[in-house]
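Apart from one protein chain that is not included, each protein chain of the complex appears where it belongs.
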Amino acid sequence: VLLAVVDPGVGGPRAAVVLEAGGRWYVGPDNGLFELVARRAGQARCWEIVERPPGMSASFHGRDLFAPAAGRLARGEMPGGFTRPCSLGRRPDWPDDLAQIVYIDHYGNAMTGLRASVLPIGARLSAADRVVSRARTFSDVPEGDAFWYENSNGLAEIAVNFGRADHALGIGLGTEVTILA
Amino acid sequence: VLLAVVDPGVGGPRAAVVLEAGGRWYVGPDNGLFELVARRAGQARCWEIVERPPGMSASFHGRDLFAPAAGRLARGEMPGGFTRPCSLGRRPDWPDDLAQIVYIDHYGNAMTGLRASVLPIGARLSAADRVVSRARTFSDVPEGDAFWYENSNGLAEIAVNFGRADHALGIGLGTEVTILA
Partner (left out) sequence: VLLAVVDPGVGGPRAAVVLEAGGRWYVGPDNGLFELVARRAGQARCWEIVERPPGMSASFHGRDLFAPAAGRLARGEMPGGFTRPCSLGRRPDWPDDLAQIVYIDHYGNAMTGLRASVLPIGARLSAADRVVSRARTFSDVPEGDAFWYENSNGLAEIAVNFGRADHALGIGLGTEVTILA
């Protein structure tokens, strides 16, 4: 059971949903957050959470609405008891991968939204006019060298061995990334 | 059982206490930290922790003194075995609410020390020469607009939909807030 909340429209009209996809339960807002879950699972079932707990806040549905639903699923209840079937709002125009820097971690490593598995063998990545080649892991390149590698999430990540990729390459959140085959 | 530590006087003369208030146990320093707990509970009983564990550090009573006491309470021991009755140091001059920004969260939302429940219906808040009206939640105002709302703790919080209230309004920790009825 996964409870997921990225929900700037909390308290607004977006539905609160339970999704069953790939053998897992997902609970959260129907605002696109589960688009790629549903897309990659191929088959997904969706229910709308219709019960409203007494005293529910307008701004904190993770605690007040989603967590109780996730708790009921976690202890084995089926969603039928507190939901009604619905259709998940789909976003067919959203890309499968995002050729941008989507996250800079504490060490300055720059995660892209590109799955390493979809990149050509030998692909290089270009960002902010710098080009980096693929390495298996940090210690495969000299100290101070930049490279990209498949990170622990399966995404292409730009890094510098014993350094910060963000500072060294001048890249940040939202920097566009180009794939050079 | 709640163990609470904000304790700049650790190792000094302030007592270490157990409080029973509102059906809960509180363990921590007798430095005012539990003033509002005792005040709002109406009735509270207090004990001083008198035993000192061997090897107790001078600067880390959360680990060395309070946690063992909280552990004994959590497993059902009554405080009589390791404490003596005392009177909690009270702060009758402290206000019930604090008309200031008391916390800026990761997203730039500015929490005040004012309970939303004590504010007049339709109250506006003024901070740094800006005035904001109440909204139920973020998505009730246009993107970029500032407002205040009752947050998940029941406090009035100043926010900007899809923005940072701290930057947009020029407010920070300690900024005074005025209630405009």
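A and B label the chains in the order they appear, each numbered from 1.
Everything that follows uses one rule, which is that contacts are C-beta pairs under 8 Å (C-beta built on N, C-alpha and C of every residue); 3 or more make two chains touch, one makes a residue touch a chain.
In this text, all values refer to a predicted model and were calculated from it rather than measured experimentally.
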One chain isn't shown here. Among B:10, B:159 or B:177, which residue touches it? B:10
In terms of residues, what is the contact footprint of the unshown chain on chain B? 8-12, 57-60, 63-64
In the full complex, which bits of chain A touch the chain not displayed? Write them out. 136-140, 149-152, 161-162
